[in-house]
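If you scroll down you'll find the structure; I have some questions about it.
All protein chains of the complex are present and in place, except for one that has been dropped.
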Amino acid sequence: MRAWDVVWKARRLVERNIMVYRHQWIVILSGVAEPIFYLVGIGMGLGGLVQTVKLSDGRVISYTAYVAPALLATAAMNGAVFETIFNVFFKLNFAKTYDGILATPMGIGEIAIGEMLWALMRATLYAVSMLVLMVVLGLILSPWAILALPVTLFVAATFAATGLAGTAFLRTVQDFDIPMGLIVMPMFLFSGTFFPVSAYPTPIQLFMQATPLFHSISLIRGLTTGVVGGQQAVDFAYLLGFFSLMMVIAMRRMERKLIK
Amino acid sequence: MSRTAQPPHRSLFFGFLQPFMFLTAMGLGIGGLLARTNPNAFGPAGYIGFLGPGLLGAMAMQTATFESSYPIMNKIMWGRNYEAILSTPLSTRNILLGELGWIGFRLMTVGTIFLAVLALFRVAQTPLALLSIPVIGLTGLGFSSWLIAFAARQRNDVGFSWVFRFVINPLFLFSGTFFPLAQMPQAVQVIAWFTPLFHGVELMRGLVLGHLDLATAPWHLAYLLVFFAVGLVLADRSLAKRLAN
Partner (left out) sequence: MSGATGDALVRARKLTKRFGSFTAVDAVDFDVRPGESFGFLGPNGAGKTSTMRMIACASPVTDGELSVIDMNPQTQAREIKARLGVVPQTDNLDTELTVRENLEMYARYFDIPGSVARSRADELLEFVQLDERAKDQVETLSGGMKRRLTIARALINEPDLIIFDEPTTGLDPQARHLLWDRLYRLKQRGATLIITTHYMDEAEQLCDRLVVMDKARIAAEGSPRELIDRYSTKEVLELRFGDAERAGLDGRLEGLAQRVEVLPDRTLLYTDDGEKTLDEVHQRNIAVQSALVRRASLEDVFLSLTGRSLVE
C-alpha cells in the first residue's frame, strides 16, 4: 500500500517534466535519430565489411542483426544514465528544484521514482522506434523478440537506478568524467556490443561478463535472434538483483543528500 | 585566460585511456571478426590502422566541440566571466584568441598522447605521423571557431543538443572514421566530401600511416584552412556583438 502510494504520487514529477518539455517536445522526439544513425552507420558501414557473425548455437547471422540488439541495449543505457546523471545532478545541486518540491507532501521516494518513470517514458519512445526500424530492416530473427520491448525498458530502469545511485555521489561537474570515462564508456566497448566477448582471453572475458550491460545485451540479443536458454535466465536474474541493489543505494544516497 | 575544465593529471589520464580502450575494443575486436570473414578489407595496416587515425580526427572534433560549447556559454551567460574580463583593457578579440589558443594547446596535448597510443599499437610508425599534430589543432580549431560563433548567438543551451545530435554525431559516424566511405551509398559519400571532419581524417590518416597522397593533400588542407578562417570571422563578429551589450 505504502509503496504504491509513492509510485502513484511520483506521477506528479512526470507531470512536471511534461510541463517543462511541453514547448520543447521536438528535442525529445529528435533523440530518436541517435540510435538510428548508429544502426544505419554501424550496420551499413561495418556490416558490409564484417558481413557475418557466428552465434553460440552455431547459426551464422548478419553482422547488422548481431549489432542491432546491442545498440538497442546501449541506447537504453545511455538514455537512462544521461537523463538521471546530468539532469538530476543539475536539479539536485544547482537549481535546488528538489528542495522546493520536498517542502510539499512529495518525498524523496516520489522524486526518485518520478525521475525514473520519466526516463523510462523517453526510453520507450526510443526503444519502440528502434524496434520498428529493426523489423523494417529484417533484423528480427525470432518471435521471442516480442519480449524485447519490456526487457529493454527493464534495462533502462536498471540503468536509471544506477544513474540515480551514482549522481548522489558526485560533487562537482568535473566528477562526471569518472563514471562516464571509467564505467559507461568501457562497458559500452567491452560488453559484447560490437563483437563476441569470446574474442578475448578468459580473465578479461570474466570481467566483461560481470557488467550489467553485458547481461542486458545478452538478454536482448537472445530474444531478437532466438537464442533463449539458461544464459538468458542468468542474465535476467543478474539484472533483477542489480536493479534492486541500485534502487536501495539511490534512495539512501538521495536521502542523505537532501535531508540534513 | 581559461581555466582547465578538469585537473590536468585527470585529463591526461583520460586522454590516454580513451584511445587505448577504443583501439583495444574496436580495433582488435572487429579486426578479429574481419580476419575470419574479410581478411583483405584493409590491406597490411589492418582495421586498426584504418580506425586509429579516424578516431584521432573524431577526438579532435569532440574535444574542440565540448570545450567550445558549454564552457563558453557559461562564461558568456551564467558565470559572466567575460563581462569581468572586458572591464580590463582586454577586448573581445583578445578573449576569442585566448580561448582558441587554450583549446589549440589542449588539442595538441591530447593529440600527442593519442599518437603515443597509436605508436603503442604499432599504427603510427613513421616520423611523418608527428605532422598530424598541427592538423589535429587545425581541424579542432575549425570546429571550435564555428561553435563559439554558435554559442555566442544562443540564449539557452537547447541549441547544443541539436548540434550534437544532428551535426557532431553524424559526422562522428559518417566521415570515414569507423569504416571507409565506399561502404556508403553515393549520395552519403558526396555529402561527406563537404564535411570538415572527412578532410581532417583523410590528412591525418595519410600522415599517420605514412602514405600521404600529395595530389589530394593540399585540397584537404585548403578546405580546413578556409573552414577555420570563416569560423574565425563568424566567431569574432558574434562574440563582439553579444558582449557589446
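Per-chain residue numbering starts at 1, and chain names A and B are given in the order in which the chains are listed.
The criterion applied here is as follows: a contact is a pair of C-beta atoms (placed from the backbone, for glycine too) under 8 Å apart; a residue touches a chain by one contact, two chains touch by 3 or more.
All of these numbers come straight from a predicted model, not from anything done at the bench.
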Touch partners, limited to displayed chains, of the chain removed from view: A
Contact residue for the chain not shown (choose from A:41, A:79 or A:107): A:107
Contacts of subunit A with the absent chain, listed as residue ranges: 12, 15-16, 19-20, 95-97, 99-107, 259-260
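To be clear about the criterion, only the chains that are shown with their structure count from here on.
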Centroid spacing, where centroids are CA-atom means, of subunit A and subunit B in whole angstrom: 28
For the subunit B and subunit A complex, residues of the former touching the latter: 5-7, 10, 14, 17-18, 21-22, 24-26, 28-30, 32-34, 37-38, 41, 47, 158, 161-162, 165-166, 169-170, 173-174, 178-180, 183-184
Sites on subunit A touched by subunit B in the complex: 24, 27, 30-31, 33-34, 37-38, 41-42, 44-46, 48-53, 63, 174, 177, 181-182, 185-186, 189-190, 194-195, 199-200
